[in-house]
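First the structure, then my questions, so here it is.
All protein chains of the complex are present and in place, except for one that has been dropped.
Labels for the chains are A, B and C, by order of writing; each one numbers its residues from 1.
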């Protein structure tokens, strides 16, 4: 009727667009867990008999085993994970299965299952970020004084150390962990017992169910409980920001691997080559991490668009919340694990870094600072003098610390030979000992801080 | 080492993040087609022997059959669809298989396969949009003079006809079809023969391959051929715009189905109910169509983010182009088919529409227009008078066309009984006979236009 | 050369694309504040003389006054707010002005200014959200037992109270406040002293500057300090999520204002009418709030795209961070204030709500629950019986609580007259007394909780 794959008529299309089992079967473990908490509460509150509750619990155990063994048959005509499990339960234990759904609705059920899943995803992200931080910290420890160029505008600006650079990412990923932790805390409330949208007349004990599921408390408003997905959106926001931080490191790895830089190498484990071009050591994993940022940002936009302007309480649009989150979580977790692997495997090429750091008068700022500190020049004037010296160095084709003193003095007569010690790359790095600066002593101070935090 | 699913060490993660076969096996048909065009050209150009070419073609046929029969084993360690097929070819026909890859690279191969796929997706979208337009046109024909309220700000503004409303969407979807057609035309160039990025020394015939694949011509620049994905982004833009048009109709269906409006009903085929609440006829399909807009917009953002700032020519980030497009295409095609189904199934409730159209003095503008046309008032003054009459009608609790003439004359002495004929809802609709207006005669004129276009 | 507005040649275009003063002059107050903290520290550390510091401070005071008086001339050729102020300082106090920039760089300066601004934006959002919560709470108190339909799929599902509905949003906005608070805490670190990217050789006291600016501590890594904008992205994420919550309420207001629902009215202060259609009371403010969600989500995507794949440390792309945040903050603050105004002004129409709540057998679930609780039926069977009763009620054209008992008994013989008290809308609402349910007693319990929280 409308051609192609939709030839089977309206009812078929309706089933096709409506079914979510291919997606939400990933909630099976959470659904079983929430059903157990629910039926145990129903029995404790004498809403169902102990015998029925036990039959239901045994049936849920059997289903769990069937799923684990790959014997459970997910059926699309049963639409979603909730009905698949409930229907199988009825096959296994008979009419008592029908008592499980007392005082609940698919609306609070799916909200609970999904919250459980997202809360676990926050914990997984945290664990993977911790591994990545540790890998970065290990590199920082080894390379606390390995000198490389610090870039602005991808132009060498001032020398820094590779350890210092690694610690910048340790900081970023610490904030990412904070965002996942805050999201997990904020979503740590149980929707279960909100029923369809208004609560239930049965004397349920929501507090008990919340505890059983490890939630801090039940949600205070039943409409909010079934209608809100901001917890999932917050997870996606944290994931998107984290993936952007990852993408920056990934971009740098791609640059550093390019022969133009040659700052790092990877073992074969993290390199894809070409059977014909052995010089090609492609940083595919870094490129994929960079690319997956698009997926995660796209997922945020996807769910944000779905939720925008949605009247309370439940609408079927919300079914789109799960692919958004599942796909983003898969991409993020893969990216974090791959990045931790890369940062462990990565071999900094100190010589290439050092050479790049020395090119192009990177200590010109040090000269200006010396003029301020020793000759009392206002900074703007010092800048001007240093610029003139750099220009003269270029004319003489000499590095700054080899420009003869008398050349300098034709520009600023008060200059003395005391200036030379500050003009080497090493001196420059060592001098930046302000808190948080790149001087190896400062870098080691921060390493000590992080070593304590990360163990 | 990094816990959980990534316990197997770096090489395992590298494989996991790198493999794309789960996604790109959807390109199998396109890959086989492009390989056939390639090897036939190689033979014609005497780059491979006729015998080798025939062996390769037979092998490709066998592989096609294996895939069709579900006997082909897709292997993740072979990374992608191209290597899976090439590797199976080698098993089937031996070393001659190695000649297939002469004068090509995975870079031009995947660009070609993907273009073929996206071009087909454009054609599928067009066909589905045509069906949807036809369903809308059929409703418009039946309801060319079924009166309903025209809304602004979701407030009834002026009466229109349901047929007129349906035709508004016929127009929108026509533009959507135009966008897919333009995209298909713009991408109708063959990348095949660009090789890795620079072309090839072999005397290939790109024109011939382009023709064999139904492309208008070969692409003019080999770097562009392997690096560009704007064709996929343009498809996603067209899909996103189309899905937004769909979401507007879906929103209206959800509103119209609500008892507050009660403007339309669906048969059971397009309604999900509730075993307990028979009054509930949930418009799930419309909500899902509305929700899937998020998916498609998210896919656009996903691919746009991936491409942003990517240096030429090929980078592995580009592997993320396919999930973005496949997921969006699935969502779009399902939405279009479901919407065509809904628009066919939909039963307008003329009485409820008519009643809503008459409430709230919807012909006040007609009164003002009469004052301009018959009494020569400037429009702004006419507006003012009509407002006063409406206010008086509210005080008297009467519809406009029942307000006594003398009441009107206390407001504007020159008014005459000639005004009454213009104040009925039917008169209002019939009067709007300007080109493109809602008068049934105008609506029928446009129906005739579209009937011709859509057959 | 490239026509139109770019006729003046390259240098002109360079200036035009480079200048940010039109945008970043909004950072003037923050820039002055950070400069004061910087120069006071320089003096305390004896890096500049007390006399120079005092001259600088006096100059900064003068500039502040000039800006407040509208006498300060912002000049595009001076590029940004930092150089505009520094240049004016030099005019006012002479060469000593050049000492202000000792031991700092525009890189840490702009990072500090911007953080100060975004931290304040978090506080403003919190204050506006609090006002909105109070307005919602006031409505909830007045309407704790005003009955309205609770919707799923925009179909009436079960009756709830308007107070309960308002409290759902109080909960959502509480989480929004939590997100802004968490963001503010996470960004509460001072970049000042990071200098260009590597720290500085001057013996600065970053702790002191951090304190002076009200930051909890200095940032631990100078590269991170100048390169990171995740604080701004987190603000935008919180703003986007908040705006989506706002858009849901805005959508409901638009629906409720439509005569089809007629659930609420606004005074003239929040209505735009039409001089001719007095029935038209357009909820423009709600529509604008809904529309501005697009702006804020767009800003998140904007900054996320800018940051993606940006190598450390500073790149000029970062200049785009400020329009993203300023525009989103303006849209959010306007939306929050408008929504608080609307929620204060809004007049629920209890009669229309009550009437809509009673239509369509909304207590069918109550009947099913009674069958479970009183007759011990499994829920699934109870659902089935209730469905049959509802069908019979429709045939008899009666509301559920008017169906004769014998009619019910033909469906389920064990039913008794005890069922009738549960079938009224009021009984339904009162019965849903589970924690967080819609029973007025529960609603009042939550009102009491929030009254304490919000004062």
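Here are some notes:
Simple rule for what comes next: contacts are C-beta pairs under 8 Å (C-beta built on N, C-alpha and C of every residue); 3 or more make two chains touch, one makes a residue touch a chain.
On a predicted model such as this, the values are computed, not experimentally measured, just so you know.
Looking at B:58, B:175 or B:451, the residue that reaches the missing chain in the full complex is B:175.
Check B:30, B:349 or B:438 against the missing chain and you find that the one touching it is B:438. Looking at B:34, B:121 or B:255, the residue that reaches the missing chain in the full complex is B:255.
For chain C, the residues touching the absent chain in the complete assembly are 1-6, 9-11, 13-14, 16-18, 124, 127-128, 131-132, 254, 269-270, 272, 282, 284-285, 287-295, 297-306, 315-320, 323-324, 333-338, 340-341, 344-345.
Touching the omitted chain from chain A are residues 151-157, 254-255, 257-261, 275-284, 287, 301, 304-305, 308-309, 356, 359-362, 364-365, 368, 383-384, 386-387, 390-391, 394.
Listed here are the chain B residues that touch the chain not shown: 95-103, 107, 150-154, 157-160, 164-165, 167-172, 175-176, 178-179, 182, 186, 193-204, 206-207, 218-225, 227-228, 230, 233-234, 237-238, 240-241, 244-245, 247-248, 250-252, 255, 290, 293-294, 297, 300-301, 304-305, 307-316, 365-366, 369, 372-373, 378-381, 422, 429, 431-439, 442, 446, 449.
Following the convention adopted for this analysis, only the chains that are shown with their structure count from here on.
In this structure chain A contacts its sequence twin chain C using mostly the same residue numbers, the overlap exceeding half.
The busiest chain interface, judged by C-beta pairs in contact, is A-C.
We define each chain's centre as the mean of its Cα atoms; on that basis chain A and chain B are separated by 33 Å. Measuring from the averaged C-alpha position of chain A to that of chain C gives a distance of 23 Å. Looking at chain A, one finds that residues 290, 293-294, 297, 300-301, 304-305, 315-316 touch two or more other chains.
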